[in-house]
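Everything on this sheet refers to the single structure shown next.
The complex is shown incomplete by one protein chain, all other protein chains being positioned as in the whole.
Right, chain A next:
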């Protein structure tokens, strides 16, 4: 079943420009840029968030390029470096558009890829990730399901058993708790209990994490609940570059992959390459190489860490920031090399303190690299409380940059 048409990178230029890029961190209002061609770029009128000073073109993102300080981790003035000139290749888009691009390219490439979820078809997706796909690919490939997570996740798994590659969207990750049985027992274990007869090449994705006053039930971090399930892979994206790459890699993978997105990161903007690329599902990303301390983080906390890094640099510290990206399995190779270099580890995560990703990562690092550690592993996580509605309280449940700075200072004494 060969794909009948080949996705060309240039078609990406036809991005929807209906949404004005609003950065959720920014306190400054942004002007929407009408022109989307990459030859013209207005400077200093909108904010750019990048993972690094330059764009990653190679899969191996261990980052041995020139050490440019990440001055703009979150919404600040656009950096004045000449790197933001108009002659850069690639195209700029928001994270949800990057996800859509990845999904669209994979759907063009392989007719077995289909999307299932609530409001993904005609509505275009509650976060616009699947906008336009239903009109392009039809109702049989972009399926609007009723509100029945347990059964449509089960159906996606059943379809995957025959060789289809469904991408199941949970409108919010928290709703996937209703499908936990299907994800744990059928998705994760079928490859094993059938003795290898069936593979389940399904992708389960959706936004999770603490948003802006969404309430307790809609601010859940499910990576901690799913991490024990044997047989699944979990990845968390944090930038448009790795969102597209991980989405494509997840779809191509023969294993069931859960792709964790974050509600607040959908409007991040970045310049990504035009050509086809994927990100390795099991690799961590070196965000900022350093010498003094290794900070491990993922998803939204990456931006809090980078903001803290700015302060830390001013104070004279040199943190090494790694976005672990792969939540299951951990990339202990990259992490290990970093620990061997810096001898101090700080984990910053949005999961709960009890039984979260940080807890497992702390255990893994302590078991494997105990001899290299000069200080115990420190883990900053969210408080073990249901996320409150009130804005101030909600702020205190997640880790803030100031806490990260304090933790690093404590660790580096």
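Here is the rule we go by: a contact is a pair of C-beta atoms (placed from the backbone, for glycine too) under 8 Å apart; a residue touches a chain by one contact, two chains touch by 3 or more; residues count from 1.
We adopt the following convention: contacts and distances are computed from a predicted model.
The unshown chain of the complex is recorded in UniProt as "Pyruvate dehydrogenase E1 component subunit alpha", chosen from "RNA terminal phosphate cyclase-like 1", "Sodium/hydrogen exchanger", "Regulator of G-protein signaling 11" or "Pyruvate dehydrogenase E1 component subunit alpha". From the options A:126, A:255 or A:383, the residue with contact to the chain not on display is A:255. Considering the whole complex, the residue from A:103, A:120 or A:159 that touches the absent chain is A:159. Within the whole complex, the absent chain has one touching residue among A:130, A:172, A:186 or A:342, and that is A:186. Note that of A:92, A:283 or A:323, the residue touching the chain absent from this view is A:283.
Think of the hidden chain as still there; on chain A it touches residues 114, 140, 143, 145-146, 148, 150-164, 181-182, 185-186, 190-199, 230-231, 233, 249, 252-255, 278, 280-283, 326, 328-333, 336, 364, 367-369, 371-372.
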